[in-house]
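To start, I am sharing the structure in question, which I have written as C-alpha cells.
For this depiction, one protein chain was excluded, whereas all remaining protein chains were kept in their positions.
What follows is chain A.
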Amino acid sequence: MAEFRMPSLGADMESGTVLEWLVGPGDQVRRGDVVAVVDTDKAAIDVECFDSGVIERLLVQPGEKVSVGTPLALIAATGADAGPAPPETAARPRETPPPAPHPAALSPLVRRRAAEAGLDIATLTGTGPGGVVTAADVDHALHPAVPVAAPLVPSVTPGPPEPVVAAAPGARIHVSPYARRLAAERGVDPTVLRGSGPDGVVHARDVPAVPAPVVTNGAGPAPVAATALRRATAALMARSKREIPHYYLALDIDLGPALDWLRAHNRAIPVAARVLPAAVLLRAVVLAAQAVPELNGHWIDDRFVPGRGVQLGVAVSLRGGGLVVPVIRDAGTLGLDDLMARVREGGERARTGRLRSSEAGGATITVTNLGELGVDAVDGVIHPPQVALVGFGAVRPRPWAAGDAVLVRPVVTATLSADHRATDGALGARLLREIDRRLRRPEEL
C-alpha cells in the first residue's frame, strides 16, 4: 500500500489545497497519471501520481488545505506489480537517494530538499501526521531565526469565501466544484460546457480561459483585488529584491549563424516538430549553465548549493496577465528537438493554467524571453533561491560592425541578473560569453 502525498510544487510552497480529484476509489492509476488538481496559491496544478495501483481511499476532500507531505490517498498495488512495493522508490528513481534509514520522512521531494540543503532528516523533528518530516520542517531547520518563513505565500485562503457553489445550484451533478468556481470567476455558464470527464462531467480543463474583466465604476479604474497568483509573484519578487544583491550584465549576440542553421534544420523535419529560435536560445543557456555551474543552483543558508542537473525554469506570461514558470527537468539531457517539444508542452499547459506537478518548482536557473513583447532587453529579477536569471529581448536586424564594414545582422541582447552573494561579475560574464559562443556554432547545439 502506497501513500500518495501532497507534493512540494515550489521552493516556497508549504501547503496546498486539493481542488479536485480526477480519480476515485477503485480506479486504476499508473505512475505519471494526473490524479488530482492542487491549488498552490500561484496556480492550479495537475498532480501526477508516483505509484501504480488501484486507488484504495481518498484521505483529503476537495477544498481541504493540507501541508506538504500529508497523505492524500492510499494506493493499493495491483496483481502485476504486487508484492511489498517500496512506497516511494518508484517515484523518481534517478533523483531519489536510496531509501532513507529514517522512516519518518517519506516524501521524496522533502528528502531531496533536505539533501539539497545539506540537512540530515534523522536530526529533524517532524510535525506532519505521524511525526513525518514535512517541507515546512526542513524550512524551519534552515531558517530557525525566522520561524514563520511562511508569509512568502498567503498561508490562509485569502479573500472572501467563494460564493460560487450558490452561483450555479442547478448544475451540481455534472460540474466539478473547482470547474464551477473557475466558470463563475470567468463568467462562463458551466452547464453549457462539454465535459471531458467520465459520463461527461465538466472538469476545470473544460472551462475556457478568459481574461478576467476589469471592472470600472465610471470614475477611473476601480481598485481590483490582487489574485492569488499576483500576490504570490509579489511576495517572491519582493523577497528577491530584499535579500538578493543583484548585479546585471548584458551582451549583444549576432544570431545570424543560428537562424540560418535553424531554417535549414526546420526544412528537414516535420512541421509539428519545428524548432523556434526561442528554443535555440534556451539550449544555449543550458549548455552555458553546465559550463559555468556556479550559476546553476540555489543560495540556501548563506551558501551556494549547486543544482543537480539543469532544471530550467522558463517564464511564460499568461494571456489574462500574470507569470507562470514551468520547469523543464534535467534540461541538460535533452537535445534541441526534445527541448523544443518540452517547451511547447509546458507552454501550452502553463497557458491553460494546468501545469503538472513534475514541471512546477525546483528550477536551478530561469530564462525570461521578452522578445515577443517587442522590447530590446530585460534586467530581470532573480527567483529565489536561484542565483541567476537570463533574459532575452527581441531579435532585430541591427547594424553590426564586422571588421571595417557595418552589416545588418539579426541581433539579440542577452542579459544576466545574478546574485552577488554567490558569484562575481567575472563568472557572470563567462556565462554570457558561453551563450554567445554556443550560438555561433549552432550545429553543435
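Just so it is clear, a residue touches a chain if its C-beta (ideal position, glycine included) is under 8 Å from a C-beta of that chain, and two chains touch if they have at least 3 such contacts; residues count from 1.
Rule of thumb we're sticking to: contacts and distances are computed from a predicted model.
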Out of "Phosphopantetheine-binding protein", "Ectoine/hydroxyectoine ABC transporter permease subunit EhuD", "Ion-translocating oxidoreductase complex subunit B" or "Acyl carrier protein", what name does the UniProt record list for the absent chain?
"Acyl carrier protein"
In the whole complex, not just what's shown, which of A:Arg30, A:Arg263 or A:Arg421 touches the removed chain?
A:Arg263
For the chain left off this view, which of A:Leu276, A:Ala291 or A:Leu427 is in contact with it?
A:Leu276
Among A:Val38, A:Ala73, A:Ala204 or A:Val343, single out the residue that touches the unshown chain.
A:Val343
Where the missing chain touches chain A, by residue:
208, 210, 263, 266-267, 271-272, 274, 276-278, 319, 343-344, 347-348, 372
